[in-house]
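Note that this complex is displayed minus one protein chain, with the remaining chains in position.
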Amino acid sequence: MGKPDYNKFFASRVNYMYPSPIREAVAKIAYRSKIRPVISFAAGEPDPEVLPRDIYASLSAEVFKNVPKIVNYAPAEGVLDLREEIAKFMEEYEGIKTTYEKIIVTVGGSQALDIVARIILEPGDIVITENPSYVNTLLCWKHYGVRLIGIEMDDEGMKTDKLEEEIKKLKSEGRLIKLIYTIPTGQNPSGITMSMERRKHLLEIASKYDILVVEDTAYNHLVYEEVEVKPLRSMDKEGRIIYTGSFSKVLGTGLRVGWLEAPEEIIEKVRYSKQPMDMCAPVPSQYLVLEVLRRKLFKNIKLKAIEAYKHKRDLMLKALDAHLPELKHTRPVAGMFILLWLPEHIESYAFADALLEKYDVAVIPATPFFIGEIGRNVIRLNFSMAKPDLIDEGVKRIAKLVREMSK
Amino acid sequence: MGKPDYNKFFASRVNYMYPSPIREAVAKIAYRSKIRPVISFAAGEPDPEVLPRDIYASLSAEVFKNVPKIVNYAPAEGVLDLREEIAKFMEEYEGIKTTYEKIIVTVGGSQALDIVARIILEPGDIVITENPSYVNTLLCWKHYGVRLIGIEMDDEGMKTDKLEEEIKKLKSEGRLIKLIYTIPTGQNPSGITMSMERRKHLLEIASKYDILVVEDTAYNHLVYEEVEVKPLRSMDKEGRIIYTGSFSKVLGTGLRVGWLEAPEEIIEKVRYSKQPMDMCAPVPSQYLVLEVLRRKLFKNIKLKAIEAYKHKRDLMLKALDAHLPELKHTRPVAGMFILLWLPEHIESYAFADALLEKYDVAVIPATPFFIGEIGRNVIRLNFSMAKPDLIDEGVKRIAKLVREMSK
Amino acid sequence: MGKPDYNKFFASRVNYMYPSPIREAVAKIAYRSKIRPVISFAAGEPDPEVLPRDIYASLSAEVFKNVPKIVNYAPAEGVLDLREEIAKFMEEYEGIKTTYEKIIVTVGGSQALDIVARIILEPGDIVITENPSYVNTLLCWKHYGVRLIGIEMDDEGMKTDKLEEEIKKLKSEGRLIKLIYTIPTGQNPSGITMSMERRKHLLEIASKYDILVVEDTAYNHLVYEEVEVKPLRSMDKEGRIIYTGSFSKVLGTGLRVGWLEAPEEIIEKVRYSKQPMDMCAPVPSQYLVLEVLRRKLFKNIKLKAIEAYKHKRDLMLKALDAHLPELKHTRPVAGMFILLWLPEHIESYAFADALLEKYDVAVIPATPFFIGEIGRNVIRLNFSMAKPDLIDEGVKRIAKLVREMSK
Partner (left out) sequence: MGKPDYNKFFASRVNYMYPSPIREAVAKIAYRSKIRPVISFAAGEPDPEVLPRDIYASLSAEVFKNVPKIVNYAPAEGVLDLREEIAKFMEEYEGIKTTYEKIIVTVGGSQALDIVARIILEPGDIVITENPSYVNTLLCWKHYGVRLIGIEMDDEGMKTDKLEEEIKKLKSEGRLIKLIYTIPTGQNPSGITMSMERRKHLLEIASKYDILVVEDTAYNHLVYEEVEVKPLRSMDKEGRIIYTGSFSKVLGTGLRVGWLEAPEEIIEKVRYSKQPMDMCAPVPSQYLVLEVLRRKLFKNIKLKAIEAYKHKRDLMLKALDAHLPELKHTRPVAGMFILLWLPEHIESYAFADALLEKYDVAVIPATPFFIGEIGRNVIRLNFSMAKPDLIDEGVKRIAKLVREMSK
């Protein structure tokens, strides 16, 4: 027959799949960085310089030597000892009482979010999220054909009164709302941390209108101020929270060890779903994380990270105040990101392109993190991977371009 | 509202999800093994004793020390250098000319198979496989609501004349067949290796009737005899083959590094699908495999494995001939498994249960590897992880139970 | 490009679509009937000789003359006056209190059943039905990719204890059961009428396990004995019943006027679903039925039908008792059908073919009305359209063939 017409074979589902909208920006930055020094505020990860790779090296060697079954499949749910350590970790660090039976180890928090979609979401389903929200979750859940509804945020996080309004409207149309997705602490991309009052209100709303909540806690361990950040899960009395956890933001994203904690009825489906997807999460990474937890190394790694990132955050905020006092930006108490609103007429993609080409500074257009026709003039600045001594200069160049493009 | 009725939220898709049908058998074996010594022919993995964990230990320490970005996300497609090494590997070991652009690194070969389903399969779709076939792929693809059609095998693999008959019948009903799934070398669970003639015939049929083929090459590097086992992919001139590769069976299943190689039109969709699923395959594992390939260690690891497994296979075949000459079993030239047909009236699950409880020997019922109402009396014997000095004794006990249950 | 490869365009859903399994049998009968006189027990409809076509002729002429908007679209929900008359009809004939707002006029009861599927059923969903059940509903709902589970019947209808067992099993697997489908009175194909006790039990079960029930009342007005046949809907206090009604079996199937009555929340979705499907049910038919109801003609038409069909039923039962006393058959108090179990070894399709070719008697193989591997030796006999003076002869020939094939 000759070369097949592949379109004949694709599932219609592929029409919901698009390349990551920040991928191209990232590729340009990578390319540029090879040619010239670039000041990058584009990352979304911990700083490798801050991470204890030497510790990982020796732990890793140790587990390969001492644990024969490290080269074999782990159970689909994850290495049992690790699940037990994660249960303890959730109690110690998050104030959550749970048991290993309700925990499934995943390939990073991302896979946890994909599995949630796999067991819950179908074309036409309605999901409510903060607006903006994490672009990768939006992208992932779009694969399942869902309709995303974004709720405005302010300094205290998702405006829960707007949330309730939207829910009332949808209910009046007879719609079922499947999930509310929130990153309450150090949200990506906004850096905003939800106030305790809002957290409680969100839980009340979820209960009142019978909706499940996905709580993405990726940034829960990078908190720079004395603020109360109790996870929603720790206050949930009904079983409404699907909790996704990640070690990526403290221990490193490359390991790909995250988890999902949820009520048993949900975990049962997660287990059925997960096993044939990839058999199990990477076993050497699981044993590495297990040792980090067992030996109580997490706390120090975390404190060191917090110290470093807090310093960089302060530098960045100071630089923004100094060079761009007229522009609105968020003031994160947690996470890795600051969101910066450019003047209305400046389009984020064009700005990011020009900034890179003209001034060798890399930022991420925040537009694709927004749902609907808003956020066109917003960019995301990462401080966790920024070089401290280049932060001021980078922001200065941003300010310069803003002025040039404002003329 | 109180505790939610979770059924309200699940996607109907969950009705296609079931626990692994061999999971319970495996759990019983694990439990028994803790109490008493068990002779196990139940595994589906390489022998950790054969694997060079010390090499992994030092390589692992090395890459953690030397590669800062090992703690960061890799590109969704995989570490670029690894993709290039895999392209070379496919040429050297498989005679396949390809380029890194057509290769995506996955969380083991399993994830490659899941992604194939994700971009191609929808409820109602038709997939043809060998009968029996790998239970995990069947389980995974059932999640997508497909209709599986199994084609009988003999010593030369899938009976391609039966395949053509079945296709003709389906075409006459106006049906589209999306995929033919084959594990041509050392098939799981049968151990059968497809003859070159059949491979060519299968390719001809795929072309004639315009069907794509998924070639699962998990056991391609565990071949114990001088037989010709050119991959279908190496003979494909049209772009009909989606090739899934795995390092698991030689380097260890725990690493979770596999890949998918396919025509660009397909790879584009795979890329879109893969990225938000888990960001990337585990990075330390990727760098570990990269070093194994770069330093040309694969060959030795493989030869050592072949030597060990061949010896065990021979012991097992000899024991079967000696103690169970009356029963049909396969004589694998590759892979890790022998399929054994018990007398008609003996049901595999009951047999495996009794064997474990009474004689402390573990085997896997092969029934769930079969499509349709056949294979009820078949068990799968693994030799790769068996202890050489216990093989004869294990088979002897099987024979004993067969006789007892035949009375 | 030349002729398209249409398979490229079809939805995967088409794989759930098959020609009616009794279509071929019907076609053979039609063909044979043109050549030679055939005694037919194959119909599934009222006898046109019994129907008052002269009344329809004059009513029809009248409404065309007097109702200008008869040539225009009616509202999607149906002609308002007709909906009101149907509400009265349901009270008068069925003891059901309802209002026109909960009634949607459909293109026969068939469309009502299709719309139920359209708003409720998705691939993988579970539906429980009597076994056997109406082949056309099974066929229709299979289009939606559902999994059908059949519950054995006896003289009192669906065995509700078996129903509960099955539900318990499914619930223990964590499954959601969407619908129970029942034709409680004069079931097609069995002719069985569910006892009041079972009706109540079924309702209790639906409530206890939180399941909706579709009550197909197509044969509710053809009851030949003094038995209590209160519809489930009349006893439902919770809103669990989706009631499908039809005038087809009393007034004639050609008119294509049926209806669906359901709780408002469901009716809202039905309305949204129905309108763009076909704008509205045929308007002249709606006005014709409206006049039949308004002028209180239904009762007489019904009584005349009952008289005729009861007589034919009696003749058929008598003939079966006389000529085939050894075979099991149902003894309907309602409906149009008797189910006849042939000797185990006789396959229904082969029997029906031979009967037609050798003895010019037409029957319908009941096999496709069964779910699962049962019912292979069962045939359906219709008495409503049989010629009274040929019934005995027809059954005699059936008996003759049974004896011949039993040798």
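Order as written gives the chain letters A, B and C; numbering starts at 1 within each chain.
Throughout what follows, a residue touches a chain if its C-beta (ideal position, glycine included) is under 8 Å from a C-beta of that chain, and two chains touch if they have at least 3 such contacts.
Quick caveat, the model's predicted, so the values are computed rather than measured.
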Hidden-chain contact residue, picked from the options C:L121, C:I183 or C:L401: C:L121
Contact partner of the left-out chain, one of C:V38, C:I103, C:M194 or C:L212: C:L212
Touching residue (missing chain; options C:T98, C:Q111, C:T330 or C:S348): C:Q111
Chain not shown: contacting residue from A:E77, A:D125 or A:D278: A:D125
Positions on chain A contacted by the hidden chain, ascending: 5, 7, 10, 12-16, 122-126, 145, 147, 174-176, 210
Residues in chain B touching the chain absent from view: 5, 7-8, 11-12, 122, 174, 265, 268-269
Contacts of chain C with the absent chain, listed as residue ranges: 1-4, 6, 8-14, 17-20, 23, 45-46, 48-49, 51, 53-54, 56-58, 60-62, 64-65, 68-74, 76, 106-108, 110-111, 114, 118-122, 125, 136-137, 139-140, 143, 176, 178-179, 207-208, 210, 212, 238-240, 251-256, 263, 265-266, 269, 271-273, 275-285, 288
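Everything that follows uses one rule, which is that only the chains that are shown with their structure count from here on.
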Fitting chain A to chain C on CA atoms, where both chains share a sequence, rotation angle to nearest 5 degrees: 180
Identifier of the chain whose CA centre is least distant from the whole-structure CA centre: B
Multi-partner residues of chain A (each touching 2 or more other chains): 8, 11-12, 122, 265, 269
